[in-house]
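Chains shown are a subset, placed as in the full complex.
Chains here go by letter, A and B, matching the order in which they are written, and residues are numbered from 1 within each.
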């Protein structure tokens, strides 16, 4: 049977304008890569849909897979701006094949 | 009120409201109020906004390639940049005092009102042309240069000098001078300038003939978005709402007077008035997310997009146009 190893998968919801800050943090944590997926709309504490996509207020999900220590370093690094920048971070354990890649 | 003023206003208002461009905007507002699910795909809306900027930039450049640069152009540019730096200060003071916002949010809002809205400008150009008071081609360059100064001014107001560290200041300045609309507007302006009327002939069916139609659909989308945001908004108090009407009135008058005083023709002075009256809702919000992420987009977007923008399109452009004719016609200010 194929061998898998455990890594952390981190997903960060971020304004498009702030993505660079997030990916810079990922690079600083020395993680091998990241993938960005689009977001359509949402509701938060402001209590309203976001649809003004031309307005520079659209969001994306930044997803990255990393070993636990690097993931924690990233979380630590990014925690101070989570609230001020309105980011949302969640992470969980996943199995990956080719663990040496991450 | 001179007799010339009254009819001018009536005609203005009428013309505005039978123009398809404005009617599509109203349709968008009504559809959103009726909670219809009508929506323009995001990619199409972005594509249209790029198209409008490229087209207006080209048109301005071609116009200047014919008229040539003159002292007036330089004066208009300087006037625009000055307004971009000074108007946010007035706005900031008003928003902190009467509007009761904290410093960060007041700075962010002030940046929006000092900067400009391309679509408001474009709509005004159409209406002014229709009224027989075309604005000069170089006003496009004025618009492009007015995008950025207010961002800096708003930032300084919010944070004070030296509060930013070096890295993020560089990031900001880069965003301010190379944000996509500045680049596209000035780039297309330069292309129009280089290519001139001949070079433009080839591409004019695309950039000229389609212009008003695209503007219709774009304003339909803007109407939908502005009204939906209005209905969902909670962060905007009546004080802020009043400011979102008062500022464009004052700034519009200031800009028109400024334009008339420095010697612009009626149409161009009105266009400068509209630029001052308009509030950004595309470029500046993106810059503010970057530079002032703690500021609440629910405040500055709702004010600029849902109140000021419709007020400008539906009412204020007409007022400014009439005011420009009045002070130019009366010869009161510029003898």
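Throughout what follows, a contact is a pair of C-beta atoms (placed from the backbone, for glycine too) under 8 Å apart; a residue touches a chain by one contact, two chains touch by 3 or more.
Quick caveat: nothing in here was measured; it's all calculated off a predicted structure.
Peer 1: Which formula, in the displayed labels, matches the entire complex?
Peer 2: Whole-complex stoichiometry in this structure file: A x3, B x3.
Operating definition for what follows: only the chains that are shown with their structure count from here on.
Peer 1: Could you please state the distance in Å, as a whole number, between where the Cα atoms of chain A are centred and where those of chain B are centred?
Peer 2: Each chain's C-alpha centroid was found; their separation is 35 Å.
Peer 1: Name, in rising order, each residue of chain B that touches chain A in their complex.
Peer 2: Within the complex, chain B touches chain A at residues 39, 42, 45-46, 49, 221, 225, 228-229, 232-235, 281-283, 285-287, 289-290, 293-294, 296-298, 301, 305.
Peer 1: In their shared complex, at which residues does chain A touch chain B?
Peer 2: 15-18, 46-49, 51-58, 81, 84-86
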